[in-house]
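See structure below.
Removed: one protein chain of the complex. Kept in place: all other protein chains.
Our next item is chain A:
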């Protein structure tokens, strides 16, 4: 493979689809959907290729790309690299795993987009733009580039929610925009403070500078201890909006309920995970010492998330709401793993990121299938679905089992490892958190069992079960979830190097 352009190709290949779509008349529904789907494939191919190569021992760092891009103020009295922001892409094992997850989910979400009813052309153009943004976020090697890709996801999402969503879509879109706007604003401040004070935004360079007192002495202006804490807390807020951490979560409920299911697949499967990714990569990567001091606090936040989400999920009547609160609850486990701050904990957190990405995508795919057929997601209006749609009901049950952490599925591995980590450090908090696991089983089973086996409140005559083209992604998702469940090494191996780096940063 051509290493010079590999990552750029991977990130920007959906652009081909956008260009192709520009030339298709907007009434050609089938054609547009086909192009939209096909345009997600090159990235998927590249991502899987890199993943397989990496597993067989290929050195992934040689994929790094670097081109000079912006140079703010060429001052003669400064080092010529000061205030440069280059176009730098590069990945490690963690980023690669996230990219694979993104490309898989994007392809499946493109399949789920067959339910989109109007203006397919605009929809798929924005959809592909969103994919570019998500891929870029994980491949960016410097903070400014990361931020730009991060924001590229913001605008398409606003339109995708506001135009193709359900009844209260515009409100949800605004809510999304403002909350994430604030989150991004805080993030931008952090990034620019780092850039202004150190003269660089390259993540590796920043780590070096923070570890080397001599380099710090050469900075434009000092970064004091207080400022470091300030920056870390700002990062926590910025990514906390995205993750979301209670109480910054209300926008996310609206989005989950109002956005079209295909978009929620990506939103819940990938976009929320950017929050976790950012916390691990920047929060933990750049400020390990300060992170250690905040670890207990983060673990408590995690438990709050876990329990709050679980309790509220229990009383919801809308199945989408149950899943939304379930997402909040499951993101709590990520925080719990990070709060533990030992190898098991961090590994559990990353596992949870991937595992929940797959599971929530699966569940929201099924929500889309369901809504398409029965026009509601209210639990009290559903019920007895197993008779009319046995396959769908089965999948729903499988998704719920994975989500509540049934051994043999990915959810179990991640929750188990994360809690293992926290029990080693802080058994009391962990014990309280473990209550959440039980709650998870309760609310998920209540919701899913009512929907599938409860009293049939309506006539399902003429309701078709899931079609083959829809079932295919579902089968694949279930297969992936089970694969990680029975053979966790498929994830653990690529993550090994990243984990070691993080643990080194923490001082062993």
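Going forward, contacts are C-beta pairs under 8 Å (C-beta built on N, C-alpha and C of every residue); 3 or more make two chains touch, one makes a residue touch a chain; residues count from 1.
Quick note on the criterion: contacts and distances are computed from a predicted model.
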item: Undepicted complex member, UniProt protein name, chosen from "NADH-quinone oxidoreductase subunit N", "YhhN-like protein", "Caspase family protein" or "Branched-chain amino acid ABC transporter permease"; value: "NADH-quinone oxidoreductase subunit N"
item: Contacting the left-out chain in the complete assembly, out of A:195, A:304, A:413 or A:480; value: A:195
item: Touching the absent chain when the full complex is considered, from A:155, A:300 or A:456; value: A:155
item: Candidates A:74, A:117, A:292 or A:387 - the one touching the absent chain; value: A:74
item: Residue among A:11, A:144 or A:361 that touches the chain left out of view; value: A:144
item: Those residues of chain A which, in the complete complex, touch the missing chain; value: 68-76, 83, 144, 147-148, 151-152, 154-155, 158-159, 162-163, 170, 174, 177-178, 181-182, 185-186, 188-189, 192-193, 195-197, 220-222
